[in-house]
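Shown below is the structure under consideration.
Only one protein chain is missing; all other protein chains are in place.
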Amino acid sequence: MTGALPLAAAQPVIPDFGRGSTCVRENGAFCWDWVSDHWGDTLRPALVQHLQLTAIAIVLGFAIAFVLALAAHRRGRLTTPVVLVTGLLYTIPSLALFQLLVPFTGLSRTTAEVALVSYTLLILFRNTLAGLAGVPEEVRDAARGMGLTQRQLLWSVELPLALPAIVAGLRIATVTVISLATVAVFVVNEGLGAPIYAGLQQTFKTELIAAGALCVALALIADGLLVLLQRVLTPWTRVARSR
Amino acid sequence: MNSENTAQTEGPPAYPRAASLELRNVRKQYPGASRPAIEDLTLTVPAGEVCVLVGPSGCGKTTAMRLVNRMIDLTSGEILLDGASVMERKPPELRREIGYVIQQIGLFPHLTIADNVATVPRLLGWEKDRVTARVQELLALVQLPPELADRYPAQLSGGQRQRVGVARALAADPPLLLMDEPFGAIDPIARARLQDELLQLQQRVKKTIVFVTHDIDEAIKLGDRIAILREGGVLAQYAPPDELLAAPADDFVAQFVGVDRGLKRLALSRLVDVELLPLNGDHAAGSVDVQTSLRDAASLMLADGNRPLTVVDSDGKPLGQVTLELISAALDRHPPTPDPSAT
Partner (left out) sequence: MNDFTDAFRFIADNTALLWTLTLDHLALSGAAVGIALALAIPLGVTLGHLHRGSFAAINVSNVGRALPSLALISIGVAVLGIGFVNVMVALIVLAFPIVLTNAYVAVEGVDQDAVEAARGMGMRPHEVLWKVELPLALPLIFAGIRTAVVYVIATATLAAVAGAHSLGDIIVDQATYRLPGVLGAAICVAVLALVAELLFAGLQRAVTPRALRLEERGAPSVLLGEPNPERTAQT
């Protein structure tokens, strides 16, 4: 692509000793002005990509884990094989898993997503199943005794009561994926892993620290939002108990 | 029978709709069990009566009850609700027509009290206004303040929750109510109150009720008829309480109702049921209200040197005298009690 050359020339290599601020020129520990200068061309795009990587992984992972958990809830025999396979995937170190997928899906976003999804499965499966199994037996008995069908029992009793456990699983999975998505930089140059990796290879550390801090902030905010979501969805868990 | 027709569509529900229940040669064998939980049970509950299933644990009383609304399916035999076999009904549809109360109550923790009570009416597709009105009516019926409607079950006391459980079971005005040890987990004082309330409630709603308990006193207090089961779901005796106490069919029943069955029988009658002796001048250790049970009257006299008591009405006006002999004679009103060891 011929048009790439002038563009590349317009984006100076960092640190830009010619144009940067005093802090950047003197290689300070952390330079706010670098952050504001490069928010638009480096950090924000990386943040958006990171969000996309995470959101896709969580949505797909939850869809798969949810279906598996419903199946295992019906047929207990499925639990052990699913836990074994997802547990195996969960145990493989991320850097290794990303690389092991390269022969199949290449150095691509798909590789990153497959690996990230596979890390969500164990947590989401186990929490969803635990949530469903945690529905008190007497509640299930009463529901059936009142004439709820299996489907009504699942959707209007078991799943609502499993929500706290499901959201707890989503919190863990989301935070885990946000953290692990940085490692995806070894197979696809996207997400906050990119500025972290770039920062790692230069003496100027602001880029690395800023991206790392963004990543932590993203994880904490996502976690907080999920807590809020749970509070909205499960008002009954917050009522004062009286006896 | 139309399953949708579980309550009147207009006006206040006229409660006296009740169904008769008949178990014919019912047998339940769990897969893998060496012996059947219920071998061969035949039992008829007339419409509007309270039938208490009672027996030691493992006698199959809960199993028998759960066969009725097909929480468990029977192995062989027949169960007829108003003459129609329950086996020909789809379980969810059948169950919406049968009230169901269990010891652990099983209120839905994520729904408000109102929504809990509204469960079956909504399953049956009632209109919103009718559901709302019905919920308020039921809360009043089980003596719960209306402001509890918007609370969650966790905010209620055990006794309140069990009242909600009863209201929820009655919501669609079912002709049959199944109650599995509903008061078993409640402290004795609250339990006695709930039992009294259930009796009052039953006077109004006149449902057919199958009530499972292991507590013979509860059975005697609540039952129009009591079915005593022994292991394997064998019906040891099926009789009204007084008959059961007066004439236990065998050793097992006699032992189960207890050696104090005479006293229990006395507890079933009140002084008002007895023809009192005329008053004479030189009475009396004390006076006693005419509504007192024979058991309590006997106890008072035993505590006080076997002196006769003056029976008074609620205004304190003397009505007559009672003696231990009179009370003991009252037990003979019923067919003679065969000696259990002789049968």
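We call the chains A and B, going by the order they appear; numbering starts again at 1 in every chain.
By our rule, a contact is a pair of C-beta atoms (placed from the backbone, for glycine too) under 8 Å apart; a residue touches a chain by one contact, two chains touch by 3 or more.
These numbers come from a predicted model, not from an experiment.
Shown chains touched by the hidden one, complex as a whole: A. Annotation: of A:71, A:102 or A:225, A:102 touches the absent chain (contact as defined above).
Seen across the whole complex, the unshown chain contacts subunit A at 76, 87-88, 90-97, 99-100, 102-103, 123, 126-127, 129-131, 133-134, 137, 140, 164-165, 168-169, 171-172, 175-176, 178-180, 182-183, 185-186, 192-193, 196-197, 199-200, 205, 208-209, 211-212, 215-216, 219-220, 223.
Keep in mind that, in the parts below, only the chains that are shown with their structure count from here on.
Note on chain placement: the centre of subunit A and the centre of subunit B lie 56 Å apart, centres being C-alpha means. The residues of subunit B lying in touch with subunit A in their complex are 69, 71, 91-97, 100, 102-111, 119-120, 123, 151-152, 154-158, 165, 168-169, 178. The part of subunit A that touches subunit B in the complex is made up of residues 136-149, 152, 157, 160-161, 234-236, 239-243.
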